[in-house]
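With one protein chain held back, the other chains of the complex are shown just where they sit.
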Amino acid sequence: MADNTTPAIELRGLRKRYGSGDTAVDALKGVDMRIAPGEVVGLVGPSGSGKSTLLKCLGAVIDPTAGQMLLGGEAIFDEVWKVKDLRTLRRDRIGFVFQAPYLIPFLDVTDNVALLPMLAGKSNKDARRRALELLEALDVAHRAKASPSLLSGGEQQRVSIARALANNPPIILADEPTAPLDSERALGVVKILNDMAQQHQTAIIVVTHDEKIIPTFKRIYHIRDGKTYEE
Amino acid sequence: MISLAARDIAHSWSKYVFTGIGLGLLIGVTLSMAGIFRGMVDDAQVLLRNSQADVWVVQKDTQGPYAESSSLPDDVYRSILGMPGVQQAANVTYFTMQVQHQGKDIRVMVVGFKPGQPGAPPSLVAGRHVTRSHYEAVADVKAGFKLGEKIRIRRNEYTIVGLSQRTVSSGGDPMVFIPLADAQAAQFQKDNDAIVSGRERTAANPAFNRPNVPGLLEAVQMSQTTSHNVNAVLVQVRPGWDAAQVAADIQRWKHLQAYTYADMEEISVKKLIATSAKQIGLFLVILTIVSTAIVSFIIYTMTLGKIREIAVLKLIGTRNSTIAWMILQESIGLGLVGFIIGKTVSTLWAPAFPKYVLLLPLDAVLGLLVIVVVCTLASVMAIRAALKVDPAEAIGG
Partner (left out) sequence: MKSPLLKKILLPLIGVVMLGGFAWVVTQQGPMAATKITVTLVTKQAISASVFGIGTVEARYNYRIGPTAAGRVKQVLVDVGDSVQAGQTLAVMDAVDLDARIQAAGWAAERATASIATAAATLKLAQTENRRTTSLVARALVSQSSADTSQQQAAIAQAALEVAKKEQQRLQAEQQALRQQQASLTLTAPVAGMITSRDAEPGTTLVAGQAVLTLADPQSYWVKARIDQSQALGLQAGQTASITLRSAPHQVLSGKLVRIEPLSDSVTEERIVGIAFTPVPAALSSGELAEVTLQTGQKADALVIPNAAIQQQAGQPGVWKINPDNSPQFTPVQTGIHSLDGQVEILSGLQADDTIVVYTSKALRADSKVKVVEQL
């Protein structure tokens, strides 16, 4: 990676300590990461390695104890933690893809995707148009009006990717996105993620321990004992 | 922005409908309870309204004729007619008794009235008014009699010639109107055995049975079996005169008790139903608390069932207020569904109640307001639970 481009996300010596005193546990002991826009990286590590904590820090739902996180060169955690800022930050600048699709069951497919632009203040019409574009791109537009519970696992996962992309965030966090899928569909999802990363210049971090897809990443961060090692 | 609450309700509508029906029945019971109370008050008031009187004249130092017994000589009304400001004055008698109808006992209030005077049945729903001065009756439809049927009151049979509606005593017993003379006789009439043995008793008394005064015994016996008493005199006041002033004059100069409409309302409505009002009021409070608890529990359970969705919504940047508003809307929506069902069923089942149930629109509006308040309170617990949800729960477990 060229150092002169501004990374989509950069972590510098990120630390997280749970508790205090004798019972304090250091989950992260200085994590460094740099991911460029449009890049898809893997994050691999056994359970208890601090992978989950790192993901929560990246997802702006918990605050690190020390270190810096920069989104597009803008530092996030050296300011005082402000709920509102982080909420809009999550809404506008981070997309989430989960192990299970976690679609909102009482909204149809379109509105599940359109909800994010709506929350960001877009009109219902614009938000739905944006959602339909993404569904089209992800090849699930034919189920646009269906209830999420009627979709197959793969379709649901594609809808959730569309949702992650809805506000065109610079970074997408994908937490075990292929876990419930067979290898053919898993590879399909990875391909979509790669395509989207290319298309939207989005940095995508895929947390996984799925052996089928690990080889597809150009860069992989291993996390072990609260520290990352790049491969 | 789309309404999350509406989408959620539409999605799990069956749960809402069934919960709404349950809540609706509970609200229906609450509204009916209020209706029963209003009906009781109305029963007491309708008795006064139907009398068409401005002033009630009763025995001195009694609170008759409804709350206490009262007895007046039946010629008192003539002297009252002579008082200034009196337009009409009519004798009236009231007594409660059991009558037989198709082999069943019915409690009725027998009213003795003068046709065309205060105290007469105000309007009919079938048949005609009494035209003969004896042995004809107008009965309330609730007594169950049909036109042309006979009703036996003491020793005489009366033909039902007309039916009235909402003519009940303060206890809700249907009224049977019969001509005053018959009612006077019936009220104090003993059964035949009692009359015969009474005659024997009088004959055995040497003071009445004096051989050298022929006719004395007969005269005494006659006076024992006739009655010239009534329970009250109903007075209508001339236009422009103050009923309270007329009542005060009667009380002062005739040495009788006279009550105005307001006084009677105080006696027969407020005093009569004071404890009932507290009883039912307490019941309504309990029902409201139970309703609150139920709505609260339902909304809380529904919210707990949506914890993961709420976590995802929070994670993707939904405001807390948006989520709270969604829960509040769902809670009030449930309340509204319950109210609509409750109002409908309470109206539908009201006629089935044996006593009068009066559903006032004002009570329904009050009920609606209480429901909105109750649902708002009930959603507080659920909203607290929702706000405590950590968006981090959505990622990484």
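As written, the chain order gives the labels A and B, with residue 1 at the start of each chain.
By definition in this document, contacts are C-beta pairs under 8 Å (C-beta built on N, C-alpha and C of every residue); 3 or more make two chains touch, one makes a residue touch a chain.
Computed from a prediction, not measured in an experiment: that's the story for all the values here.
Among B:60, B:132 or B:252, only B:132 touches the chain left out of the display.
Checked against the hidden chain, the listed residues B:194, B:290, B:304 or B:348 yield one contact partner: B:348.
Of the listed positions B:2, B:67, B:124 or B:373, the one in contact with the omitted chain in the full complex is B:124.
Across the entire complex, the residue among B:19, B:88, B:187 or B:379 in touch with the chain not shown is B:88. When the missing chain is restored to the complex, the residue among B:67, B:181 or B:248 that touches it is B:181. Summarising the interface, chain B meets the missing chain with residues 10-11, 13-14, 17, 52, 75, 87-88, 114-116, 122-129, 131-135, 161-162, 165-166, 181, 211-212, 214, 228, 236, 239, 337, 340-341, 343-344, 347-348, 359, 361.
The definition used in the following text is that only the chains that are shown with their structure count from here on.
In this assembly, the C-alpha centroid of chain A lies 69 Å from the C-alpha centroid of chain B. Touching chain A in their complex are the following residues of chain B: 1-2, 4, 7-8, 10-12, 308-309, 312-319, 322, 390-392, 394-397. Contact residues of chain A toward chain B in the complex are 51-52, 55-56, 59, 61-62, 87-88, 90-92, 96, 98, 102, 104-107, 111, 115-116, 118-120, 124, 147, 163, 173, 175.
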